[in-house]
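Missing here is one protein chain; the remaining ones are kept as they sit in the complex.
Labels for the chains are A, B and C, by order of writing; each one numbers its residues from 1.
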Amino acid sequence: MGERIAIIGVGETEFRSRNVEASHVDLVNLAVKRALENAQLTIKDIDTVITGQMELFEGLYLPDMWLVEGTGAYLKSGMRIQTGGTTGTSVATTAFCHAASGEFKTVLAVAYEKQDEGSSEAALRSISEDTFYDIGAGGKSAAPAMAELAMDMLERGAVTEEQIAALRVNESECASRNPYAHLNRKVTLDEVLHSRLLIPPLRLMHICPTSVGACAMILAPESVAKKICPNPAWVVDWVTVHAAMTPILGHQGIYLTHGPLGPLWGWAVEKSAVSLYKRNGITNPRKEVDVVEMYNMSTWHEAEWYERIHLCERNESGKLIEKGIVFLDGELPVNPSGGVVSTNAIGASAMLRVAEAAIQVRGEGDRRQVDGVETALAVGAGGDTYSAAVLLRKHL
Amino acid sequence: MARRVAVVGVAQTKYEAEKVHLSNGELVWEAVERVRKNTGLGYIGLVSDKPSIDKIVSCSEDFWQGRAISDMQISMEMGVFGLDSTKVSSDGIQGVYHGVIDIMSGHHDIVLVVAHRKESETAGSVIENCAFDPIYVRPLGIDFLGAAALQAQRYMSAYKVTPEQCAKVVVKNKGNAKNNPYAQEPMHLTVSDVLNSEFLCEPIRALEAKPVSDGAAALVLASEEVAYEITEKPVWIKGIGNAYDAHYLGDRDLAKCEALVAAAKRAYAMAGIAHPVEEIDVAEISEGYAYQELLWYEGLGFCEPGKGRELIDRGVTSMGGKLPVNPSGGLLGGNPSCVAGLTRVVESFLQLRGEAGSRQVTNANTALAHGWTGPCGQSQSVMILGI
Amino acid sequence: MSLRLGDTIGHDWIEKSESESFRLAKLKAESEARHFEKAARNGLLAVTSVVNLPFRESAGIYLTKFFAAIRDEGEIIANKCPACKRIVLPPRIVCGFCKIKIEDEPENWLTLNDTGTVLSCAVNVEREVDYATYRLIGQAFPIAFIRMDGGDQYSILVHFLKETDPGKLRAGMRVKAVWKPREQRRGRMSDILYFETIGGDR
Partner (left out) sequence: MYPLIGAERPRIWKFNHCAGPARSRFLLGLKEKKILGVRCPTCDTVYVPPRGTCYRCWSDLDEWIEVADEGTLLSYAIMYANSEGYIRKAPFAYGLIKLDGAGTALLHFVDAPRLEDLKIGGRMKAVFEDSRTGSILDIKWFERRQSG
């Protein structure tokens, strides 16, 4: 096996719905500088730079080229990764492999999204609208598929609308404690229950916003981390699973909850989490993991994934919420950062899961810090049904 | 190198100006099917008792596919269901680089790398324009051709490189392409044929630029532990290196290629190469335009800065020379960008195994593969392979 | 208040939601413009670029057959994995599960009926907004996941339903394709206008 590795620095920008004051390079530069400061390093100490974002949302072809000014990649090695919504975790896992390969002393991973500049609608339509499958049903099927998952959760009695709303209230409480979160206003149960109904039972407040912001992480192999970092977050293991079964763009019938495979994202999340547990001897994740950061594109997904990552039995996720187990002060807090429903700068979202988990492990969470975190789990998902699970520990 | 990595199988499609009969998925399948046949490999989860592919790296770009998450189109053809997979949005050689790093990290054993592009489907000039700073440069409408011509002019005037010397690169590469059944534009040319073709962007002439091309390539990497179970003749990755240059053309001295020097230095250090021309037997480099081959010679340390023209004059890089460059015909012989870098590794593999047919270089033991992306080669990647 | 599939939500809700999406889209566009204007007054500019990218795409061997059948025969065809026998709709060169080639041989092709059963559907209020006029364009047909007759559990098609009364939409309803007149068909999915309700729900 390669070297063991650690996250030794994390930097985030404040996420907002728009940032017309900064260019792409300014935005990325801020996150990188904060990560360097956090790691107490200078840009000269960095060997390689891995970047990621959704280029069509940005309107930049080969964005890593212009970004050299922001990432400091001049004459350094590096590459660019793009896997849709999972981009962030894919960048992170690529950075992990770089750090573990033994060829690099330090690795900088940068993921960001600046959605305020482009026509996200048009870019999204580019995914959903196939030239031949031209009824535009693909993009429009995303929300219905989400609603369908929600309906399924309700029908099989896994959660109630009130429980899901309570979960959303908790996320907003967490976000209000996170200085970087986008939707950081505390909301009430009543507000959530009466927010705009998109497609029954999916409400506006249950789904993620579109944000602008950047996230950077610095990684190092054990030999380096032990020398330069007093409290590294050790990256123990990571697993990516891809469930791509898109027969044709614009046609996503097979993604259905009631379809033959069930919801494919959930399938991938479960497979990645379970093999991660298996490889690392975790038999009861609810007891053995102290905090979870997951990619909750909607609160309904979050509830479904409690089952998928084996925090509870099937149909028990409601109880998990009811008992407050997954809340900030609960037995196993999930998304103390406020999660993706609070902050969603697409390219960065999935990396924020890893970064926020690292912040928890390093005890740097400030008002969102969970007490006594020894083991953290970060789950990224998105894109063409990718899922990546990462296990972090305070001690090796 | 911590853990040795080998290339154990390769495949490519024929490169053509237009593959109208195939969808992107069907194009990728052609390459994937061949590489699976060549290696006899299946996928983890389907075959349990034999070594199987456990990771898939694809290379494609959203702009060129006209849609976000461009790998969605080809995921089933690559066979990603239930596997680890990622997408490198860069030249194909960066995908190989990713695969090598994956295996070196100890997290993966067998990695399938795939690159594809149908350049014929859209207008490259519009896309390439989007690679420039949107504030200062993009409004000018410049593309990679314009940028390359600026570099060519600067390079040729700095080192007194003549148009004839650039034309010789075209004559050599398109001539070499005649020996490559996969090449798109095998041509028998003379220097004056090249110099008589019209200017695209002075000083670059039509025959001196890479043709528009469609195609795909695939390759399988394996760790030392399993490589011999797959093939008797693995080709080892001895060194890898990549680097970024500054973005603005006006910030760089375009007659030099700092990033390529840095990338080559890393790859050579890893492979223990001190004298590239002596130690490397064959090189496959990505020359999108004729002048680039001469400039890249210098960046790769085949000669001193400004002496690239002497290598082509003396025939050092011709077939039968001391260091044959691009026996396959290179990019001038016709490769789509993005696939180009992967094709260089594929061709290096064939040379080192002695399977390159009539383009075979004799006694090839060490090969160099090179790829670039970005305006004037802003991102460079170098790989050393050996047996 | 829990909603179940088949619950009536009423036309007034759709209308309200429609005008709401329209209002929000307009607000968003206006607020965006305001932000850029405000930034410009503070000396922070933005550079507009319009990428106009021509594309000419090939359907490829398998989808050409599929769309030609739609165009010329008014038929929905699919192919079948020779190993696992799963139906692949729309047809493709590989089976994603077995990861093997589905040869382009007659025995691997089959014709499905143009009738099917709705697995689930949603009244989609997110109609497209024309940002130039702030008008909603297109029609808000409910989108449905339809399991086609003559196939298996994998032969699911995504398309629109003609029935727009949410009170009458339910999983299990039987539907049939309504085709464009033959001379208007171009070999695209839109050659089927939508699916209309037929009797005999499951």
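As a working rule, a contact is a pair of C-beta atoms (placed from the backbone, for glycine too) under 8 Å apart; a residue touches a chain by one contact, two chains touch by 3 or more.
Just so you know, these numbers come straight off a predicted model, no measurement behind them.
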Self-check item: Contact set of the excluded chain (shown chains only)
Solution: A, B, C
Quiz item: Touching the left-out chain: which of B:150, B:243 or B:283?
Solution: B:150
Quiz item: If the hidden chain were put back, which of C:67, C:97, C:145 or C:160 would touch it?
Solution: C:67
Quiz item: Among B:2, B:20 or B:277, which one is in touch with the chain left out?
Solution: B:20
Practice problem: Touching the hidden chain in the full complex, which residues of subunit C are there? Just list them. | Solution: 36, 39, 43-59, 61, 63-65, 67-68, 72, 187-188
Quiz item: In the whole complex, what residues of subunit B lie against the chain that is missing from view?
Solution: 20-21, 66, 123, 125-126, 129, 134-137, 139-143, 145-146, 149-154, 157, 198-204, 246-251, 254
Quiz prompt | Sites on subunit A contacted by the missing partner chain, in the whole complex | solution = 19-26, 29, 42-44, 56, 58-59, 68-70, 72, 74, 114, 116-119, 122-123, 126, 131-132
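The working rule: only the chains that are shown with their structure count from here on.
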Self-check item: Distance from subunit C to subunit A - Cα centre to Cα centre, in angstrom
Solution: 28
Quiz item: Can you give the whole-Å distance between the Cα centres of subunit A and subunit B?
Solution: 33
Quiz prompt | Per-residue overlap in subunit C, given as positions that touch at least 2 other chains | solution = 49, 51, 55, 57, 59, 63, 92, 96
Quiz item: Tell me, which residues of subunit B touch at least two other chains?
Solution: 63, 66, 75-76, 81, 127, 130, 134-135
Quiz item: Residues of subunit B touching subunit C in their complex?
Solution: 19-26, 29, 33, 42-43, 46, 63, 66, 75-77, 79, 81, 118, 120-123, 126-127, 130, 134-135, 138-139
Quiz prompt | subunit A partner contacts - residues on subunit C that touch it in the complex | solution = 1-5, 7, 9, 13, 17, 20, 32, 35-36, 38-39, 42, 44, 46, 49, 51, 55, 57, 59, 63, 67, 88-90, 92, 96, 119-126, 128, 138, 143, 145-146, 153-154, 156-160, 171, 187-190
Quiz item: So in the complex, which bits of subunit A are touching subunit B?
Solution: 1-3, 23, 49, 54-57, 59-62, 64-66, 68-69, 73-84, 90, 93-94, 96-103, 123-124, 126-127, 238-247, 249, 271, 383-384, 386
